[in-house]
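Data first, discussion second: the structure below is written as structure tokens.
A single protein chain has been removed from this complex, and every other one stays in its place.
All chains are identified by letter, namely A and B, in their written order; residue positions are counted from 1 within each chain.
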Amino acid sequence: MVQDKGNKIAKYILIGLGALFIIVMLVIPLVTVLSYSLREGWKVFYDAISDPYAIDALKLTLLATVVTLIVNTFFGIFASWGLTKFKFKGKQIITTLIDIPFSISPVIAGLVFILVFGRIGWASPFLSAHHLKIVFAVPGIILATIFVTFPFVSRELIPLMQSQGNEEEEAAALMGASWLRIYRKITLPHIKWGLLYGVILCTARAMGEFGAVSVVSGHLRGKTNTLPLHVEILFNEFHLTAAFAVSSILVVMAIIILVLRNIVEVRVKKEE
Amino acid sequence: MASLINRVKSKNNNIIPGFGLSMGITISMLSLIVLIPLASVLITMGGMTFHEFWANVTDKMLVSAYKVSLTCAFTAAVINGVFGVILAWILTRYDFPGRRVLDGFIELPFALPTAVAGIALTTLYSDTGWIGSIFAKVGLQISYTTIGITIAMVFIGIPFVVRSIQPVLEKLDRQCEDAAMILGASRTRIFFKVIFPEIFPAALSGFGLAFARSIGEYGSVVFIAGNIPYKTQIVPLLIMGKLEQFNYAAATSIALVMIVFAFVVLFAINIIQSQISKRAQG
Partner (left out) sequence: MKKVSISAKLKKVLIVGLSAVLMVGAFAGCGSNDKKTADKEPSETKNKVLEPVEITNVSYDPTRELYENYNKIFTEYWKNETGQDVTITQSHGGSGKQARSVLEGNEADVVTLALEQDVNELVTGGLIKDGWIKEFPKDSAPYTSTIVFLVRKDNPKGIKDWDDIVKDGVEIITPDPKTSGGARWNFLAAWGFALDKFSGDEAKAQDFLKSLYGNVTVLDSGARGSTTTFVENGQGDVLLAWENEAFLSIKEHPEDFEIVTPSISILAQPSVAIVDEVADERGTQEVAKGYLDYLYSDDAQRLEADNYYRPSNEDILKEYGDTFDLDLRLVNIEDDFGGWAKATDKFFADGAIFDQIYKQ
């Protein structure tokens, strides 16, 4: 009983600390963004988000996010499998190389694609001979987004699958189950939360990515502007309120994703 | 059954299918998306002699920027490590009103364009802002100092740590804890003896990622940093400075130093992490 009481105190202290942290570090900055975006009234807010250029930018952001998500999830599933279920030399090096995009300054992440595909890049003669345009066009934006979010899904899965161990998969393999079957029946149920978090982190980050995309975009209005870039342009144009209004679209999109996640979570937990 | 598996395991590790396929996909995608573009960093520096390279990356102003970036990123990652564990813990183990809402806020730093986050944080923590004015009363300036830089880094790093630990806690077997409890172990003891070893690899990996991301971060940090040379300049800002002079070689050489450093840190973390999980599995 005494211990129980202690537990309760510990519980409330921890919850209090966590909630305080989230409020100070995350909620208040968000409230700042929203209050800025509405400080000149709803009209300015509405005009900012219904601007045709803002809508073009939203479409491009959605396109880049969806493609990125597909590519990175595909990669994450295979990479985490290969890197946790087998022993081989150089495994740690590959794992670390996958993490590298995290640590590269976004400025450089964009620049590397310029140095490959740009007018000064080494692939440029080939590209111009075939009239291909990658950077300063939509493919470049997608590539840069994939690059910066590349490790997200695999990063979530690897530690989880490592701590899981291989016994169950080995048993199933001995019984002759195919890879797909093992993955669906044994591995996936263990890692589904990790996968879900990975996918959501990846989506959120892909939507909000600014630095790298800014370098490869060229900022052509209505063509290669993503939402975060549109925000930057508005900011630079002395339209601070409109800039914050447009960023609140991104916040709303993030909230939609989180609501979806919660629905999935509740459903899956019910099934269990 | 277990003995059978062990016997097979010692003979041949590759009974699990999918090695060729998964590693093929992993390595080719890794090369195309990450390694080949990164190699152009080396190509761009091709014309530089080692001497020039060294002089460039050990410039006095740059060395002080390394210090600022590293100290702030490390501090931020430690703070994130501690709060990340607390947050992951309360979000998975306790049920309380508003838990889902709290949970939902974790990813938001990612969705906000970094520049917007930077501007909002700067406003908030400047001596006229909501939070900054409170600290200004006791004479503590946050925006435009290294404290401000650290706060921006905490902001962008927190999702990594929480979301790394959370799935591990979700699936952690509660039976061990319950057993320990019945045996009369105290909560703190259980946490440090039973739970902590389990989540340590995940926490470490979250720490490493938050750290690595903070070092390279530009958009959100550049507004809150005062950017005063030798005091509050971060490394990515100096890279921008080189680019503004159209000096690609100098910019990429600084980038290379950053990449190598990040690689070493992440590599070390990966090694530790796999050692721990190997030991855990006996």
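Here, a residue touches a chain if its C-beta (ideal position, glycine included) is under 8 Å from a C-beta of that chain, and two chains touch if they have at least 3 such contacts.
Every value quoted in this text rests on a predicted model; they were computed, and no experiment measured them.
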Options B:122, B:146 or B:205, residue touching the unrepresented chain: B:122
Contact with the hidden chain (one of B:20, B:98, B:197 or B:229): B:229
Missing-partner contacts on chain A, residue numbers: 114, 116-124, 126-127, 130, 132-139, 142-143, 214-215, 218-223, 232-233, 235-238, 240
Hidden partner interface residues of chain B, rising order: 28, 31-32, 36, 39-40, 42-43, 46-47, 49, 59-61, 119, 122-123, 126-129, 143-144, 222-223, 226-230, 237, 240-241, 243-246, 250
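To be clear about the criterion, only the chains that are shown with their structure count from here on.
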Chain A contact footprint on chain B (complex, rising order): 1-2, 4-5, 8-9, 13-19, 21-23, 25-27, 29-30, 33-38, 40-41, 43-44, 83, 86-87, 89-91, 94, 96, 98, 100, 102-117, 119-121, 123-124, 130-131, 151, 154-155, 158-159, 163-164, 166-168, 170-171, 186-187, 198, 201-202, 205, 208-209, 212-213, 215-219, 235-236, 239-240, 243, 248, 251-252, 255, 258-259, 262-263, 265-267, 270-271, 273-274, 277, 280-281
Touching residues on chain A, where the partner in the complex is chain B: 3, 6-7, 10-11, 14-15, 17-19, 21-22, 24-30, 32-33, 36, 71, 74-75, 78-79, 81-83, 85-87, 91-108, 111-113, 115-116, 120-122, 143, 146-147, 150-151, 155-156, 158-160, 162-167, 169-171, 173-174, 178-179, 182-183, 190-191, 193-194, 197-198, 200-201, 204-205, 207-211, 227-228, 231-232, 235, 243-244, 247, 250-251, 253-255, 257-259, 262
